[in-house]
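Complex shown without one protein chain; remaining protein chains in place.
And now, chain A:
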């Protein structure tokens, strides 16, 4: 089937999409956007988090056909030109990135949190990131990064 979807502000088209395929596969394998990561394909790790019509979702749990006619924003769409989003910058500065596999999903989840809550409390940060797993950092630096980004925005 054909899927027309706006990704990071650009109209994109994919043909011969398998009907049971996920939005994550569509983004990574057909549209050349490997930012969102594939780790579990069952909604548990959050590394595939993207905005679908401004709502953060696990791209692995959205059928590609469900994204037809909708707007997707991936981690690739957060930076403006060469300028990183403050959340991305804060992750780098705070040392919140080790292997980096979880980072795109966490960045999108944190970005959404700060859009909704300008100065989140620690429990609010933990709750907002509860759907994102990281095997490397132990989360402390990630919390630091979100606090830093909140202060700067």
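What to note about this one:
The working rule: a residue touches a chain if its C-beta (ideal position, glycine included) is under 8 Å from a C-beta of that chain, and two chains touch if they have at least 3 such contacts; residues count from 1.
Everything below uses one rule, namely that contacts and distances are computed from a predicted model.
Taken from the listed names "ABC transporter permease", "Acetolactate synthase", "Carbon-monoxide dehydrogenase medium subunit" or "Thiolase family protein", the protein name that UniProt assigns to the chain not shown is "Carbon-monoxide dehydrogenase medium subunit".
Per the touch definition above, the residue from A:1, A:79, A:92 or A:117 contacting the chain not shown is A:1.
Among A:14, A:109 or A:143, the one in contact with the hidden chain is A:109. Touching the missing chain, out of A:22, A:74 or A:88, is residue A:22. Mapped onto chain A, contacts with the missing chain fall at residues 1, 18-20, 22, 41-44, 46, 49, 55-58, 60-63, 65-66, 68, 109, 127-128, 130-132.
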